[in-house]
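A single protein chain has been omitted from the complex, and every remaining protein chain is retained in its original position.
Naming follows writing order (A, B and C), and every chain is counted from residue 1.
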Amino acid sequence: MKIGFVGLGIMGSRMAANLQKHGHALTIYNRTREKAAELLAHGAQWADSPAAATAQADLVFTMLAHPDAVREAALGPDGILSALRQTQLWVDCSTVNPSFSREMAAAAAARGLRFLEAPVTGSKGPAAAATLIFWVGGQTFDLEAARPALECMGSKIVHCGGPGAGTSLKMVMNQLLGTGMAAFAEALVLGEALGLSRQKLFEAILGSPAAAPFLTLKRERIEQGKYEPADFPLRWLQKDLHLVATSAHEAGVAMPLTNVAKEVYRLAIRDGYGEDDFSAIYDSLSRNCEVLSLAAASSGRPAQAVA
Amino acid sequence: MKIGFVGLGIMGSRMAANLQKHGHALTIYNRTREKAAELLAHGAQWADSPAAATAQADLVFTMLAHPDAVREAALGPDGILSALRQTQLWVDCSTVNPSFSREMAAAAAARGLRFLEAPVTGSKGPAAAATLIFWVGGQTFDLEAARPALECMGSKIVHCGGPGAGTSLKMVMNQLLGTGMAAFAEALVLGEALGLSRQKLFEAILGSPAAAPFLTLKRERIEQGKYEPADFPLRWLQKDLHLVATSAHEAGVAMPLTNVAKEVYRLAIRDGYGEDDFSAIYDSLSRNCEVLSLAAASSGRPAQAVA
Amino acid sequence: MKIGFVGLGIMGSRMAANLQKHGHALTIYNRTREKAAELLAHGAQWADSPAAATAQADLVFTMLAHPDAVREAALGPDGILSALRQTQLWVDCSTVNPSFSREMAAAAAARGLRFLEAPVTGSKGPAAAATLIFWVGGQTFDLEAARPALECMGSKIVHCGGPGAGTSLKMVMNQLLGTGMAAFAEALVLGEALGLSRQKLFEAILGSPAAAPFLTLKRERIEQGKYEPADFPLRWLQKDLHLVATSAHEAGVAMPLTNVAKEVYRLAIRDGYGEDDFSAIYDSLSRNCEVLSLAAASSGRPAQAVA
Partner (left out) sequence: MKIGFVGLGIMGSRMAANLQKHGHALTIYNRTREKAAELLAHGAQWADSPAAATAQADLVFTMLAHPDAVREAALGPDGILSALRQTQLWVDCSTVNPSFSREMAAAAAARGLRFLEAPVTGSKGPAAAATLIFWVGGQTFDLEAARPALECMGSKIVHCGGPGAGTSLKMVMNQLLGTGMAAFAEALVLGEALGLSRQKLFEAILGSPAAAPFLTLKRERIEQGKYEPADFPLRWLQKDLHLVATSAHEAGVAMPLTNVAKEVYRLAIRDGYGEDDFSAIYDSLSRNCEVLSLAAASSGRPAQAVA
């Protein structure tokens, strides 16, 4: 197939490379050209705009950082919808909120054009290994058209429903990651302040029914204090929690824990952790231990070692 | 062995029954005698006070609802410490906060007496099946004395460190349960309000790396709206989160998510969910859907079905 | 002057009436015509669209419920900008977020048209009494053009800066109202649960340096449990807190208290308080006192009367 690909960041560049490996002919666009070098070296064609990446393609993918970037790439001058024809399909893999995705679906439909949402679960590693999960929202017909390409990039494709259903599931998954990581960080910090060793804590918690499996993947980072390069940068997760909060507002539901988690990650961005892996929320919460011990001591409550 | 057992609630009655099955001779005390009936029918002896349950025992266990109940059973008139001798050992399995447990250890030590903390993970089912996990804090010598009895009641015994270390680990585990359950409830409520079916959500979330395994055990309750009888009553979990928050304050660490979770469970107690299983936090957050839909609609943002 | 007025809700209808009283000739538009009856009876002209309300006017005001409504009235088919000419001025008094207001300023500027933001502090009473405060963002030249009309509706006009500055100040004011009201409600509920009478609490708190003056205006509502008709409906305040949270996200700052307050109001909407005055957050938090007392009692901690 001829495939257009717009957005070549951590995720997009690896996803496009997998399409290329399977023999699909790529036309690619990115805001900065330098990230395209390797794909170009392997035969991809450069496009000067999203519209140019769309013109000759059967499918055009977008994998961008936030809704505003998608809106610009789709509806802006030289945007995808200005070039898309009825025989072509636009597939958006970006993490966006459901009402935004429905807005894109409606914008395409108003022009008689086809749109599919397919946000992913899985960060840098699964993007490279083609083991992403796609949460698809849209028409079955369009999903079947995209399936051969999606299967080059992921190991599981879930048709969640119509427009908005895929991004809704994505919202739910990232809410679980974000709240789960932050709650685990609080647990670790508490355990250590109460005198337990980090090793004892990892042994007790990880693998227990109380801990989500993904946390095991973060153990090494935390033990080594090594949060770069990120699998999933903290500031992106924080952005996703903002989209979750916005979706909750629009749907009329209350999410107090999620909103607080959102703010805790924001404080971490403020303190310079934005580009780190989101597991650095542990580092953010456990900082300043000495100040902390002094404060505890001066409150007449020393943090005592227990073993 | 001759074993005293104080506190015959949901947990204590099942733990004592397992000791009895292994042939240990029990002397038992509870605030209300009715809960002792079955144990008495199987040969246990009734004691009129914690002290009376202690007098002839090699080991005396306490399994009580909160620190104040433990303090009264141990230090009150006719309390355990008034009867305990140096050859005997008091083992507290109650969920209490570390500083309280250290206070009990110190109270025992000041009288030249022996104390071991051994709070458990596992609710009604594991208590009956003798598959509890014991988080032990105290001297190795004392743990070895208690081990034969602990092995009648649990499948795993973890020596965490000195006094306070076992309860510290218990705090960490219940923090993970409490925040994990509430965050999952928020995720479900959001997903449903965005138009996804509960079944689709369970399929996507449960078993994924983002979800703690214990959540799978709650699926049936949520699907059937059946939160009674509780495995772990919501108001006990809320009490535990208060102990976690108190421990965090004493240790000088910040736990914003945990403190908010504590309050969300408090609101659920206020609305009548206190005796339900703690998974009823989902029911609490998803109540009033019709009002919710109206509110959403009147804000110009209908919660749309997507599939 | 000839003035167009779009949006005749609780606020807009009263503001337009004050313009009418000062002899300005009104052309008015509202989604539902019924709310326009009194103004029409006093000589206003009905317009079938925002564009029609704009055509003959020197100034056109919008006073709408949320950013989406403003966007539609301004940029939609038959919207204000489709009819506005360079000699005319559009003044938006709606409560919107700064980035949205800047978007409107940019949309007008791109067409060579003039736009002024002038959100207000003050609810139903001050709208009727013409004692609103206007927080103005935009060009001095445009403010001077609007001033004669603004002075018919308010008692104070503050030029805060360029586009976005007025709405920024409005965000700040409503954040203070929303968090202040909710924190006061928590204080009252605590005091009463600890056994103090509501009267004793009001006497101690209101008028003290710790209480914002606006709280005194809510005393009667709380004492009488009378939250209807609303001065400022709770669901509008909740919407404003969402705009505050969105603005904070865009500006990169953390507001943990504000985000939690937002969710507490959301829970109140869910429970049916959306149309009540926002002081009903007290009623929402103090509900179910009997359940509460039972819960407290069953935790072994009766809420005792102290006097």
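Here is the rule we go by: a residue touches a chain if its C-beta (ideal position, glycine included) is under 8 Å from a C-beta of that chain, and two chains touch if they have at least 3 such contacts.
All of these numbers come straight from a predicted model, not from anything done at the bench.
Enquirer: Pick from C:Leu26, C:Ala130 or C:Ala165: which residue touches the chain that isn't shown?
Expert: C:Ala165
Enquirer: Which of C:Leu39, C:Met255 or C:Ala280 touches the chain that is not shown?
Expert: If we include the chain that is not displayed, C:Met255 is the one touching it.
Enquirer: From the list A:Arg33, A:Lys226 or A:Arg270, pick the residue that touches the absent chain.
Expert: A:Arg270
Enquirer: Which is it among B:Arg147, B:His249 or B:Arg287 that touches the chain not included here?
Expert: Missing-chain contact among the listed residues: B:His249.
Enquirer: Quickly run down the residues of chain C that touch the omitted chain.
Expert: 98-99, 102, 121, 135, 137, 158, 160-165, 168-169, 171-173, 175-177, 179-180, 182-184, 186-191, 193-196, 200-201, 204-205, 208-214, 217, 244, 247-248, 250-258, 260-261, 263-264, 285, 292-293, 295-296, 299, 301, 303-304, 306-307
Enquirer: Would you write out the residues of chain B that touch the absent chain, in ascending order?
Expert: Output for chain B: 242, 245-246, 248-249, 252-256, 259-260, 262-264, 266-267, 269-270.
Enquirer: Touching the missing chain, which residues of chain A?
Expert: Output for chain A: 65-66, 68-69, 235, 239, 256, 260, 267, 269-272, 274, 287-288, 291-292, 295, 298-300.
What we mean here is this: only the chains that are shown with their structure count from here on.
Enquirer: On C-alpha atoms only, rotate chain B onto chain C and read off the angle in steps of 5 degrees.
Expert: The C-alpha superposition of chain B onto chain C needs 180 degrees.
Enquirer: From the centre of chain C, which other chain's Cα mean sits the farthest off?
Expert: Between chain C and every other chain, the largest centroid distance is to B.
Enquirer: Given that chain A and chain C are copies and touch, would you call their interface same or different according to whether over half of its residue numbers are shared?
Expert: same
Enquirer: Of the chains shown, whose Cα centre falls closest to the middle of all protein Cα atoms?
Expert: Chain closest to the assembly's C-alpha mean: A.
Enquirer: From the mean C-alpha coordinate of chain B to that of chain C, what's the distance rounded to whole Å?
Expert: 46
Enquirer: In chain C, which residues are in touch with two or more of the other chains?
Expert: 256, 260, 267, 269-270
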